[in-house]
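Note that one protein chain is taken out, while the other chains of the complex remain in position.
First chain written, first letter: the chains are A, B, C and D, and each begins at residue 1.
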Amino acid sequence: MLSYVIRRLLLLIPMAIGMVIVTFGLLLIIPGDPAAVLLGQDATPEAILNLRNSLGLNDPWYVRLFDYFAALLRGDMGRSIFQNQAVSEIILGRLGATIELAVVALILATLIGLTLGVVAAIRQGSWIDTVTMLFAQIGVSMPVYWLGLLLMLLFAVQLGWLPAIGRGVPLPEALLAAVTGRPQVLWDSLTHLALPALALAANSAAIISRLVRASMLEVLREDFVRTAYSKGLRQGRVVVRHALRNALLPVLSVIGLRFGALLGGAVLTESIFAWPGLGQLTIAAISQRDLPLIQGIVLTFAIVFALVNLVVDLLYAAVDPRIRLG
Amino acid sequence: MQPDATPLLSVDNLEVHFPIRAGVLQRQVGAVKAVDGVSFSLNRGETLSLVGESGCGKSTTGLALMGLVKPTGGQVRFDGQEIKGFNRSALKSYRRRMQIVFQDPFSSLNPRQRVKDIIRAPLDVHRIGTRAERDDRVAELMQRVGLRPDQADNFAHQFSGGQRQRIGIARALALNPDVIVCDEPVSALDVSVQAQILNLLSDLQRDLGVSYLSISHDLGVVEFISHRVAVMYLGKIVEIAPKTKIFASPGHPYTELLMRSAPSRDPRKRHSFSATNDDIPSATRKPSGCPFNPRCPLATDICRRDEPALTPRDDGALVACHHR
Amino acid sequence: MKKLLLATTALVALGFMPAQTVFAQDNTLVVGTDVDAGTLDPRLTRDTTASRTADLIYSGLVHITPSLEAVPDLAESWENPDPQTFIFKLRPDLTFSDGSPLTADDVVFTYTTLTNPDFNAPARALYSPITAVEAVDPLTVKFTLNAPYAPLLSYLDVGIVPKALVEGGADIALNPVGAGPMKLVSWNRGSEIVLEANDAYWRGAPTMDNVTIRIIGDNSARSQAFEAGDLDVIQSPLAPQDIERLAADDRFGNVIVAGLGVNYINFNTKDPLLADPKMRQAFSMLIDQETIVNDIYQGVDQVAHSIILPSSWAYSDAIAQPTFDIEGAVALFNELGWTDSNGDGVLDKDGADLAVTLATHSEDGNRVQSIEFLQAIFEAAGVKATAQISDWPSFSTNYVQQSKHQIALLGWLNIVDPDRLMFAQLTTGGSTNWGGYSNLEVDELLQTGRSTLDQAGRATAYQAAATILAEELPYYIVSAQGYQMFYAKDLPVEVQATPRGNLRGLIGFTD
Amino acid sequence: MSETKTGTQASVLAVSDLEIEIRGAQGSFAVVSDMSFSVHAGETLCIVGESGCGKSMTALSLLRLLPDAASISRGKILIDGEDFLAMNQRQTEDFRGEKIAMIFQEPLTALNPVLRIGEQIAESVRQHRKCSHKEADQRAVEVLRMVQMPDPERRTTQFPHELSGGMRQRAMIALALACDPKIIIADEPTTALDVTIQAQILGLISDLQKRLGTAQILITHDLGVVSEVADRVIVMYAGRKVEEASIYDLFDRPFHPYTIGLMGAVPGSGASSQNGDRLADIAGTVPPLWDLPKGCAFAPRCPGASARCLEERPPFTEKRPGHWAACWEHDNAA
Partner (left out) sequence: MRLPKALQNTSLVIGALISLTIILLAIFAPYVTTHGIEQMDMRNRFEGPTLEHILGTDNFGRDLWSRLVYGARISLTIAVISVAVSAAIGTTVGLVAGYFGGWVDLVLMRITDIFLGFPAIVLALAIVAVLGPGIMNVSLAIIVVAWTEYARVVRSTTLVLREQNYVQAARAIGASPARIIFKEILPNAIGPIIVLASLGLGTAIISESALSFLGFGLPPPAPTWGWTLSYGTRFMRDAPWLSIIAGATIMVTVLGFNLLGDGLRDVLDPRQLSRGGAKAGKAK
């Protein structure tokens, strides 16, 4: 078990190296000079050259790559060209918001997906099934940014129920505040989360619900479900305790993959809802050609993604006693 | 019975071990000895049955001989020639002379191919004959196994289990092999159909002189089609003997147990089976000494210590037992 | 003590109040903006949020009024003993928000670093005529120039930074300390900048206790948030259709005035096709300013007639660029030898079609629409036009700034003086002369305009230059940008807007 | 419950005129027709037949656990004298496991892979008995001991995949016994097992029945198993009974040509291919249930079929006392 975790973490290394190299290569050939962007339209060519030299952008690519890896080994992701701050600090400052959004969206997507999927499966062929799955289909067919704007228009502008943009108090702090007797802080935090999380979750909820339905239908046909009924168990108990637990297994690994998709989808959602996370930062970093920052973001995404999938696999082993990690 | 003195196939000390890996670096920490030093020979026109319960290594032996599982040790000679390394080139010509029929008639036929393509595949692979000749051969083979040639364009799922098994046999026959490994060819079939296939196999042997290495757990089937029987237990052969001898007087205590466990054919002669749990140990944790000693009524200290070798008995049987 | 008591009471009250009132604190101004500040070091600002925020945290020698006049801020007064010398007198007893005194040394430090090439200040070019900045005494600073430089005063509103702190290693880009009306409470990168009143400001504490600057990238989302009541103030850039709707909404006050920016077409005069001014004239005649301004920008900008902004003291309505005239343009193309000889609807000459690339950047939706619109007109006139839209870094640094473009649509902002839009851009070899324009007469006129201190004399020089430019057309000025600001009517202050978008007029300091 | 089968001969289970219908791609058709039988306490009834003959459907219908596409379209099932088919969902659930329990063929798939053995048994106990978790757990150990599971306490904490095939089937049997049902239905309980293990399980089943006096219905395709355990046998072909008799009558004097063919087709009664022997195979294949011949369903494969066999379906009649069959030819002969 421990050795499995270690092995998985070791496998992260070549992956991270690969991603750094790919990103590095891309950034080498991407047009756009961060020095010129930094200095703005008024900049003189000499000033740009001067800045390029001081940023080390004029060094040969292998020197830069080597320097980057050398710094990385020391745990240093470099300094952002634009924000005049260590990349790791900038990312850490943003990561929480994105993870919060993605996790809440994932929970939302899983809850919605599970409910719809289970209901559709046990009512297979009925109108409930049809309506549920139509909803799911629409969910995957909607461009995220469009859905986001529609939600904002409806719930924030027209109805005025929820704030249109921004983030409240970070959720962990808000939870703490709620525990210490200030529930309105949590409420504020949640109202800010509601729309972006919903917009982000819709697609995944739809995918998960379809998957849960398929998986449930499969499991409901299994012999052990019949055995459970043959024991005289009530239907609800069979569905939840016997079928759902098994149906969740294949869903689990997809939920892990969805987390990656949610991180990616956060780019659009965050920019629409002014959510101060990594997604927004990504767009900013690209549009400024902030090379060290882009590298750092890509690396962070990779690590988060890999860790989430590791956790999913461990969870998988925890839920399914047949799986031995070794 | 067999005019040719040299055996067609001789297997010497065949081993198939699967590594067990563990740890961060996935080092090998042990092995599953699925086939652990099996030796036997097969003559022309003969049927040798490998009998045993699941996990005894009988199927792995068959797959290893077909090169579908790579042996980790031992020697195989086919028609006097050693098959070295079981690599592609070594197997190529050997495969024309040795074929296999699988147990499950459903998964052994590609569901996306037409019957004629399935049967013709061996001819295509070995580039035998022209296109027209191959088609003729397909028709001939279908007739030979009792299928109507007009069914050649159908897909496998349009046939019943018995018919599918006939297709599998036709495919195995396409290259005119000398040996066919029959891996439980009838165990998935209904009794009435099982009889049809067994009859067909018996007819083919009579007409074509092909040898069978039959792999089975069903003593009835074994009794019907074999000349000789090899009983396997946990990767080892514990007894080889001519069929009549083995059924009349089993040598090894395990053979005896097998015979005794078969249900009776007569309700008036019911067995009084013991309900006590007496499981087959798994191949990963083999007992030391004689593999059968934990279940053996005759077991003594020597059985727990030393592994008995396969030794000839007076009646021509080879038995691996300290006490027989 | 009283304050403490109040704070405690407030805290206790917070616990009992329903959510709504807790967060709708009085006296907090919430401003929506499009980008996060890159830095809060006033010497290094390049985006509008940074300069507007820095303007609240810091104060400069002068303050620029909504009518673009330089009035005293930290400097009490100044004098010009000769055209190349400026002497500023600071107010007595100035302090930074951390309580440390602000003296002439801090002013000298600010401008010395600003003009140091290694400091890489984005606006350094504006200060290049400065040769020396000296502290005469703790309250007096002397600027020496290498040539008379009339626009200088307009640029001396740069916030003064605390020398001791910066030299001591403090990073004022992140933890700014200035002598402005507000001070930084927290900065949540990419999300919001929270400021509170600075009691030590020489004009006293502002009316507003707090200012929160919220970053919302998407223009539509920002105005939706404003309508939803999440924001008190939003300002340009805004989508034209939002402007129209918000202006009609009587919950909101608005300021819609001429701005300080232009949208212009940059012709690459080094391009063989565009080297002839006549060709540039012909293409200029295909630019339907009226439609672009009135329909695409929905009238929030103004049709421009020359390179001098209508709001400027140098403006003259006698100068006019060519106006929209398709037939005239085609006639001019024909005159230059471009005719539709093969009848395919495309003008050609010597067997080659008349083809140009129209470029702009993807971030500005109105510019993209303008290019899309121009492309259609060009095609209608028989010019094969290709639109090229790429993101800002690719467009600016790898394309226009490398002079790889033919016809590009871009803009200049913050044109507080005519010099700002012409000198570096259109003199021979000017640092931002990407179209490679060169006319010695223009060079001379622009130099005159810069070194003459008398405004009437400057105006004459700029008008002369603008007349030549309206004919030779290295730039075709499409529109003078408008500036719009919307605010909630219940703000407890008198609102005064400035086309620069600075926010002092929203916290209680009007000019 | 400890009394033996010497009690009354009243049927614990009585099925009459059962018909099961399937709605499939080929339309609706009956997979089981005219099924009537009964079992009484302490009796083992074997239903034997080849795949697709409807024996498993019959077994599932006895618990009202038919797959979605199938339903009981006619007939009556009396369990302990009560009309099972008239019961509502809840009453049905109360009967399952409590009065009538089932042992499935493949214990690996029939046991929930993610629940511990003990839990799976105790869950059933808690469903039917008002008892604490602890009592239910104790009952689980008790029934595991009853099926001679080695080290039963430890087994309760194990998952199905951690047990050997034989032990899994023991656990399955223990599960069925958990609430002392009156009837146990075993669907091919030994088919997935090795022969030596099969022998143990058959031994176990006989032992348990002797001790508990349960009524038992055993579904199998294996005449060997039948001959080892059955008291009475029903032979099915194409969804109908073709023969029913006591075990001795059936093995001594089978009536129906299908039964005769089946018995002859089993290898191992001394026939050997080397002696040129052929097995008595039954020619052809089972007809599809949605396209049955007009007359006797077996007629196309029957060596002795007459014109009448092809035209008219033979009724199921008593040929000799206690020995029933559906065959025209034997009517003539008798």
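Keep this in mind: a contact is a pair of C-beta atoms (placed from the backbone, for glycine too) under 8 Å apart; a residue touches a chain by one contact, two chains touch by 3 or more.
For clarity, every value in this text was computed on a predicted model and none was experimentally measured.
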item: Option touching the unshown chain, where C:220, C:467 or C:496 are the choices; value: C:220
item: Which residue of A:42, A:100, A:188 or A:222 touches the chain not shown here; value: A:222
item: Per the touch definition above, residue among B:12, B:104 or B:278 touching the missing chain; value: B:104
item: Subunit A residues touching the omitted chain (full complex); value: 11, 14-15, 18-19, 22-23, 26-27, 29-32, 122, 124, 137-138, 140-146, 149, 153, 210, 217, 220-222, 225-226, 228-229, 235, 238, 257, 260-261, 263-264, 267-268, 282-283, 286, 294, 297-298, 301-302, 305-306
item: Residues in subunit C touching the chain absent from view; value: 219-220, 239, 241-242, 244-245, 291, 295-296, 362-363, 365, 368-369, 371-373, 375-376, 379, 386-391, 394
item: Footprint left on subunit B by the chain that the document does not show; value: 63, 66-68, 91-92, 95-96, 99-100, 102-104, 107-113, 118, 121-122, 125-126, 157, 168, 171, 174-175
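Simple rule for what comes next: only the chains that are shown with their structure count from here on.
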item: Smallest number of contact steps required from subunit B to reach subunit D; value: 1
item: Chain pair, A-D or A-C, that carries the greater number of C-beta contacts; value: A-C
item: Farthest-lying chain, centroid of Cα atoms versus that of subunit D; value: C
item: Chain whose Cα mean lies nearest the overall Cα mean; value: A
item: Averaged-CA centre spacing for the pair subunit B and subunit A, given as whole angstrom; value: 53
item: Junction residues of subunit A, two or more chains touched; value: none
item: Pairwise chain contacts, counting only pairs that touch as defined; value: A-B, A-C, A-D, B-D
item: Parts of subunit A lying in touch with subunit B, wherever the complex brings them together; value: 3, 6-7, 10, 326
item: Subunit A partner contacts - residues on subunit B that touch it in the complex; value: 22-26
item: Interfacial residue positions of subunit A with respect to subunit D in the complex; value: 221-224, 226-235, 241-242, 245-246, 319-322
